[in-house]
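Note that this complex is displayed minus one protein chain, with the remaining chains in position.
Let's turn to subunit A:
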């Protein structure tokens, strides 16, 4: 009796050998050969070549051999549909066999062969088998209808099998009933509106009768089906509950859980003041606890479900805390689930015990478990106010262990405790700060930063602490960056005098150097708030925070209701609706708990949990995420929709602490956001130099880049043309600038969304900001660029016309102009000649204005037009100019005066370029 030898045949040519053996005359040899084939099939070898030979063995009176051949057929029929037809005759014949076991075997196997031609032949035998005198055949045929429906639903309907199946619900044999129910339930799932099951009090009664008599599996099918029924009133609901409760004592956990599902659902309809309601609640606890002595895998399923039940009806298990205490030898998945439930059940009555347990767990070995235990201690503090102090001291003890992950987890929960009980436990901050260096996880860092920011006024060196985090700002995760931004703004609002630099630094890091839109947005909002109205900023940023919720990870009430309807199933294990993990139409139907209708209509108890009604105020605790977006509320504020003038007036209201240089980047940066361009006249387009090749294909493995710069509506743009001259596709483009004289930097990523195919060209325009890092270049307007793609990184340098940096508000007041002109020493004046220019002064002025060179005054002296102009660069440098235009003389003379004379040369080049184009 050692079949294992079949697993070891691996020699070459075995298929031929097997073929010979299959065709042997000796029955024993044949059987041996089929066994070998099945063994090969199991380990994944392709033995489909033997199809005809195996099918030839089908005609046998040896049942074992027949079953093996059928097994083979089920596996390979689909790949050899034509040959599979050869088997049909045998099937049809077997369906007539006097032995019910063989009839059932034939119809069972035939249903598993998913070949259209075979299914046609299946109909007649199936019809007979559904009415067979033997219950064994009928119960097999019932399942076969579901199989056939899966292959060809239309055929099943056309042949009227569904009606026959419905009739089987009234069969005298309980197992036939159970299988019919299972098959109908599955078919009904794919026809949500068909009312196939047609459950009514009569059919329910039949099901409840069968429930007492059928196998454990049958009981599960029936209970799961019952759970889909909605009783007409509370009386019917009660009577069903009464007949289902005995199932709670079944040895099979699945029967118990399915019964719990039915009861949990139908209980919704019972009036709360009914005696039976209380009885039922009491009856539910013991079986749920008993599930915890099952095998660990079932315990896991049970615990996941208990987690739902505890959320829906906490009263059921409120006295059973002890059974959820973790045992040293529980598998980790059981431990973690138990912890979850312990936290949910924690109350003033049992908190001492719970805390003692949790402290014990926090010294265990498994990291995940320890973390969760530490977190649980924090949750207890928040849930049970009386215990908060003990929880905090327990957490401090744990921090003293210096076990890295324990410390980090403890800090995360202490943050929540601070939220819940403000100004109560600040004494521990010192201890927390000692551990600053050991924090390497984003969540813990963020929590620590939040604490420092929140209590900045009480921490002497808060600025130093925060500054230390700022050093590696770009390496931090978003969570930490956001928190750091907020914390520093808080610090600034609390201690404005010493922290201007810090706040400036973080705002510029957040708005200018970050690719993260959330961070930038938050940065800009703070920036605007601070620059507009610091008092308002204080009110917003230091606002009273909403209360933190007692419960965490609560499942959203409508989902919870749906999951209660799925107790025992995978959905209840995943805590997700079936549609989240089931493909196709199955299970997409959303289940809901019934509303309480009640024949007695108890108006005296209006607060009964009519959750399904949708308005369940009692059952809807407001859920606030426990960590993270503290500023979420900020975004909901109605920011004044006015575009305030960014300079001068608006800012004047701010206390003098605001450094003036904050202005410039605000202007530049916010210009992008709010599109200030519209306000300023722009009669002619700004000058845009023609595109030139910056990076020849030769130097860049086939990538050619040409481009130019433009200023459009106040936004500086780098307009690039990327051409792929290589043979392969280019993807993953990115761009970076070296530091440059005016702090030019990409304001966003390079938007090349589609891969660039060979010989393809794409035009991209990249908005630039002027808030990047600054370094003086030679020539001044030189820009070094790095472009990366999937192939390599390439470097090139180009020169931009400085006119791009001329901002729209560069028109100076006359008086100011005069004063400034006089003020700038003559050494800073430079003169240039512009030759061959044939414009009159009017036209020249207009043209220059298009490039944000503004004419402030004009004077005519001895036939010479003297134009006085002002320019403002994006970094706040003013350039003043005097242009002499003599009628009839194509040569202009220009004098430039500027506090930074280095720019003069570039500005002159711009004049030349603008005027000559």
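In this section, a contact is a pair of C-beta atoms (placed from the backbone, for glycine too) under 8 Å apart; a residue touches a chain by one contact, two chains touch by 3 or more; residues count from 1.
Just so we're on the same page, contacts and distances are computed from a predicted model.
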Chain left out of the displayed complex - its UniProt protein name, from "hydroxymethylglutaryl-CoA lyase", "Integrator complex subunit 11", "S-type anion channel SLAH2" or "Adaptor related protein complex 2 subunit mu 1": "Adaptor related protein complex 2 subunit mu 1"
Residue among A:50, A:226 or A:257 touching the omitted chain: A:257
Residue among A:22, A:188, A:207 or A:302 that touches the chain left out of view: A:302
Of A:30, A:247 or A:344, the residue in touch with the unshown chain: A:247
Per the touch definition above, residue among A:17, A:157 or A:186 touching the missing chain: A:186
Selected from A:289, A:693 or A:843 as touching the chain missing from the view: A:289
For subunit A, the residues touching the chain missing from this view: 1-4, 6-7, 35, 38-39, 42-44, 61-64, 67-68, 70-71, 75, 98-101, 108, 111-112, 114, 134-137, 139-140, 143-144, 146-147, 150, 173-176, 179, 182, 186, 212-217, 220-221, 224, 243, 245-247, 249-254, 256-258, 286-287, 289-290, 293, 295-298, 300-302, 322-323, 325, 327-329, 332-333, 336, 353, 356-357, 360, 363-365, 368, 401-403, 566, 568-574, 578, 581-583, 586-587
